[in-house]
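As you look at this complex, bear in mind that one protein chain is not there, while each of the others sits in place.
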Amino acid sequence: MNTFDLDAVTARLRAFAQARDWEQYHSPKNLAMALAAEAGELLEIFQWLTAEQSDPGAWSAETRAHVEEEIADVLIYLLRLADVSGIDVGTAVDAKITRNEGRFPAGG
Amino acid sequence: MNTFDLDAVTARLRAFAQARDWEQYHSPKNLAMALAAEAGELLEIFQWLTAEQSDPGAWSAETRAHVEEEIADVLIYLLRLADVSGIDVGTAVDAKITRNEGRFPAGG
Amino acid sequence: MNTFDLDAVTARLRAFAQARDWEQYHSPKNLAMALAAEAGELLEIFQWLTAEQSDPGAWSAETRAHVEEEIADVLIYLLRLADVSGIDVGTAVDAKITRNEGRFPAGG
Partner (left out) sequence: MNTFDLDAVTARLRAFAQARDWEQYHSPKNLAMALAAEAGELLEIFQWLTAEQSDPGAWSAETRAHVEEEIADVLIYLLRLADVSGIDVGTAVDAKITRNEGRFPAGG
């Protein structure tokens, strides 16, 4: 069982921002920018790699740690954005996957 | 209690990709691009808004639905990227928040 | 000889913004967001393509027109950003290439 508890992580991130008086910076606009900047750091890892080099089986330990860190950074800003926006991430993802299942029927 | 079950959503997304024979496209490099492109769509929502207009209390229903959808799109590609990379998202986020707590001590 | 006249294009873009009363939206922060959102649209063109399919010789006329349009969009926001920032693009690029030549000596 995966131990990821979305509510607990969201609450921890909110407390982190509050304790540093950073909530003033965490407007949806600013958080969208921070999320996109972190997505840019993910791109930077892969931008010069061939399809083969981009394969996780070919990564160095350093590359793996780097990818993990950037994935975490993107998710942290995503959860902050959802929190300040009053958006339930689980509901949003569920609705979007259901919509995609309708838009792109599987072949049969 | 939040019903978001990371493992179940990850498995659903994997099955979705398999059923459409899309796993061939889902290299980490390509998924990082797709994630960043969706982050760009989030930016587009907020780019011309003032700080006040960016406030969730001021959003139209249409803006709210749009933000929800783009948050879902980013998370979907993030979870696919983590899945194909063999990265545990919960562990990665936990490690990063703990590191941030050390780097940015709260004032006292 | 290439007819691109940076000053003339910059002036045309400024006049375009003034005539629509859009200068109020063109803060450096907002223009950086718009530029990054357009960069995201460039990514979207290429995200699922193999290295071979990404080759310009393999593009459809539609893909070519799309790439041209997104390149133009990125450059338009870049020139607006430089203009409102009082940055001379030619000087900035020249300085950066010279720095890169020092940082990455060519093999011999």
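As written, the chains take the letters A, B and C, and residue 1 is the first residue of each chain.
The rule is simple: a contact is a pair of C-beta atoms (placed from the backbone, for glycine too) under 8 Å apart; a residue touches a chain by one contact, two chains touch by 3 or more.
Everything numeric here is computed off the predicted structure, so don't read it as measured data.
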| item | value |
| --- | --- |
| Chains in view that touch the one left out, judged over the entire complex | A, B, C |
| Contact footprint on chain C, counting only the chain that is left out | 1-7, 9, 12-13, 16, 19-21, 27-29, 32-33, 35-36, 39-40, 42-43, 45-46, 49, 51, 54-56, 64, 67-69, 71-76, 78, 81-82, 84-90, 92-97, 100-101, 104, 106-107 |
| Residues belonging to chain B that touch the chain removed from view | 29, 32-33, 36, 40, 43, 50-51 |
| Residue ranges of chain A at the interface with the undisplayed chain | 25, 30, 33-34, 36-41, 43-44, 46-48 |
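What we mean here is this: only the chains that are shown with their structure count from here on.
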| item | value |
| --- | --- |
| Fraction-based call for chain C against chain B, same above half, different below | same |
| CA centroid of chain A to CA centroid of chain B, Å | 4 |
| Averaged-CA centre spacing for the pair chain C and chain B, given as whole angstrom | 27 |
| Junction residues of chain B - those touching two or more other chains | 33, 36, 39-40, 43, 46 |
